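Pasting in a structure now, in structure tokens, and then I'll have a few things to ask.
A single protein chain has been removed from this complex, and every other one stays in its place.
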Amino acid sequence: MKKYVLKRLLMAVATLLFVLFILFCLMELMPGSPFNNPELTPEQRASIEAKYGLDQPFWTRYVNYIANMLRGDFGVSYNIQQNMPISDLLAKRFPVTVRIGLQAVALGVTLGLLLGVVAGFNHRRAADSITSAVAILGVSLPSFAFALLLAYFVGFQWKLLPFLYSTKQPFLSSLLPSLTLAVSPMASVARYTRSEIIDVLGQNYITLARTKGVGRAALTVRHVLRNVLTGVITVIAPSIVNVLTGSLVVEKAFSVPGIGGLLITAIQENDYNVTFTLAFIYCALYILVMLTVDVLYGLIDPRIRVAKGE
Amino acid sequence: MSKWKSVVLVAAMLAALLLSPFAQAEGEKVVRLTQNVELDTLDISNTGDGYATSMMALLLDSLFRLDENNVPQPALCESYTVSDDGLTYTFTLRDSKWSNGEPVTAADFVYSWKRTCNPANGFENAFLFNYVPIKNLAEISAGEADPDTLGVTAVDDKTLVLELTTPCNWLLEFLCGCYFGPMNQEFVESCGDQYALSSDTLLTCGAFKLEGWTAGDLTWTITKNEDYWAADTVNVDAIEYQVIKDTQTGIMAYESGTADYVILSSDLVDMYRDNEAFYTAPTTYSWYIVPNFQVPELQNVNLRYAIGFAIDREALVNNILADGSLAKYDCNYSDVFFGSDGTEFNSVRPDFWKSDKEAAAAYWETAKEELGVDSLELDFTIEDTESAQNVAAFIQSEIETACPGLTINLKVMPKAQRLDDMENGNFELGLHRTGSSVPNVLAKLGQYTTGHNLNYAFCSFPEYDELYNATLVETDPEVVWNNCLDLEEMAQRNAVAIPVYRTADCLLIRPSLSGYFHHLVGVSWDFMNVDIAE
Partner (left out) sequence: MDKQELRLTPEEARLTGLSREEYTDSNFAGHSYLHEILITLFSNRATAISLACIAVIVLMAIFAPILSPYSYREVHSEATNLPMRIPGLEKLGIFDGTRAGVDQYERHGVPDEYHYFGTDNLGRDIWTRVWTGTRISLLIALLAVALDVLIGVTYGMIAGFFGGRADLIMQRVIEVLTGIPNLIIMMLLLLVMEPGIPTICLALAITGWVNMSRIVRAQVLRIKGSEYVLASRTLGSPAMRIILRKILPNTMGQIIITFMFSVPNAIFFEAFLAFIGLGVPIPMASLGTLINDGYKSAMLYPYQVLLPAAVLSVLMLSFNLLGDGLRDAIDPQMRSM
């Protein structure tokens, strides 16, 4: 197991370096400059760029960036928050996004399991079709549609929850964004749970338990859910990533001071350092999540562990 | 029974939790403003954002302040004298303090101006100084002189002397902008690169104070500065700012009472057009179609006329934008330039451009003959913002229906890339926006001369250049005025830029607010004397 984890970590580092390299190349190809006030003369722009070391050759900048990164210096932002160190820029925003993301996943998994259980146990009956349709709708409708719906009805008309994120009520105002983001993981978890339950319910050992007289509730918890939960972990992994990307939309709609919309703005404004750092963070998170899921899965399901020797 | 009691208790606690933040300190007057971008920096040498400058005007006093009639009123400058030849100004400052207790001195102004215009610092607002003929400024900008030789000196703590090379009758208006405010040298230098990135690294001396802000925050508050010399004219205790990026969220905030000032997009104008809170104010930002003269077909003037005449500008601003935008038919700014007798430049300027589809079709036929083609395809480079895309779709449709055979291909890209492409001549037709940081009609007309760095059309008309250069050295204001009218007429006739429309700000402002005003140039929104009726 340890060797496996080590190997994966090494792969992760290689991947991250590769990613940064590709990013550097792509940013080279992108036209424009971070300093685009049209009234600047070309000479003034060149002098500003020189001040930030943007006139140095490609490899120098790449190596410098990696070296600085290892020291914890991610550079400064060029035009989003000019001269602000990126670590400061992200320090305040990152926890907000992470918190809303985690809440979303937690909500999504819980609701998804509930829906999936209801659907699975009522296979081929009305409850199944309805809950399945709800789940699939959750995947079909774009998140900004949900954002607007929730903000308008729950926040504005019925005044149940605040629809603007506010640092004065961090928990309450994070609920609507989390709910919006939770729809997608909820849908995938629900669908997966449903099919797994249908599968498991058809198995012999369940029939055996029923004939032995085990009650419905005990049946669910002890036999069915345990088998299902292991698989749910694999479904959660891509959901976490979706939550990261979905946060773009949600943060714009609810005015959340997170890192969601920052990446797009950074790419469009040619703010190189912010782009590299954010892309790096996203990749690192993604790889970490995948690795954790794989390890957890291996720990829980002994069959996988054996097969890992492959 | 106890189960119900605990339920009630929990419910009560929840209610208290939910409702408590909505309670406000009794008797406090707070105005809540919103904007749709964060503040990136409050360094006056670097900030170009309209919102940042509006807020800086509240935090930082300058020599003068534009009142609601656009007349400069003394602010930090208590009084001033001008020499007979109009080249030397002497400003006497009043007593004022920085937020750290130190007094504001003339030396602070000297330091601030030298810092901004120094090309070695690479500050974005350096270009603004190009419009004020301060002694030695041209040499400093070109890197030929030491910034210390700038023609501004602090004779003593309260006296500032400014030396010009030519008389400048817009000087006082220009000095109203916060870009020419003071900076405490010791403090600024001690902050280094971090200056103005948070409220801890910023000194203020204006009507309000700032605490607890870091660049990029989405909410912050400024509170009344009781030590301000005109504190009795400040009617509110605090102003809260909130960044709301989505217009509809902004409207919901307004309707639910959590915001008093929100931006309205042209899509939603219909909801509020007849509402008391609806406010529309034209800006100086104007959109033009810029033809790239390096494209052979576009050198044909009839083709350019065809494009320009085909667009029904009234339909655009009345039906599609409907947010107070105005149709534009000239190559200059409106409501900004005034003659010595008070006439506004655009009220007497020559009228060449019209919206006339039949004339457009005729010009197109002529162009086809002259170019020897039956059809033509042109690329139209635009930004990816929503308004630009709507306008471009409209323009494309208008041109294609009025001039059959002429096809317009839209090329959408982020703003930075569009500016880059246009600067490098890498486009055919471009949709370009210009704003007026320039207080001088001649300076704007200069942008159409050969080789000017803002001449994105890459056009060259020797006659035009000649007249322009002659006017630059002309001293008789009558002659200058008439020459400018001639230049404007030439610019229109040569179709160096095809005007489309002039944007307007469209807002919802709570009717209980008063005492604020809007300027076309400089600080766009002045909230210093805002008051809120109970």
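A few remarks follow.
Here the chain labels run A and B in written order, and each chain numbers its own residues starting at 1.
Throughout what follows, contacts are C-beta pairs under 8 Å (C-beta built on N, C-alpha and C of every residue); 3 or more make two chains touch, one makes a residue touch a chain.
The structure presented is a predicted model; accordingly, all values stated were derived computationally and were not measured.
Of A:L161, A:V241 or A:L296, it is A:V241 that touches the chain left out of the display.
For the chain left out of this panel, the touching residue among B:L87, B:A315 or B:L485 is B:A315. The chain omitted from view is touched by exactly one of A:A14, A:A91, A:A106 or A:L208, namely A:A14. With the whole complex as reference, residues 11-12, 14-16, 18-19, 22-23, 26, 29-30, 129, 133, 136-137, 139-142, 144-145, 148, 152, 195-196, 199, 231, 241, 244-245, 248-249, 263-264, 267-268, 279, 282-283, 286-287, 290 of chain A touch the missing chain. Touching residues on chain B toward the chain that is not drawn are 247-248, 251, 265-268, 270-271, 312, 315-316, 319-320, 384, 386, 389-390, 392-394, 396-398, 401, 410-414.
Note that in this section only the chains that are shown with their structure count from here on.
Here the CA centre of chain A is 38 Å from the CA centre of chain B. Contact residues on chain A toward chain B in their complex (touch as defined above): 30-42, 44, 47-48, 51, 76, 79-84, 88-89, 92-93, 148, 151-152, 155-156, 159, 163-169, 172, 252-257, 261, 268-270. Chain B contributes residues 18, 21, 38, 40-41, 43, 46, 48, 119-120, 122, 124, 126-127, 193-194, 197, 214-219, 242-246, 248-249, 252-253, 255-256, 258, 384, 414-417, 419-421, 423, 437, 453-454 to its touches with chain A in the complex.
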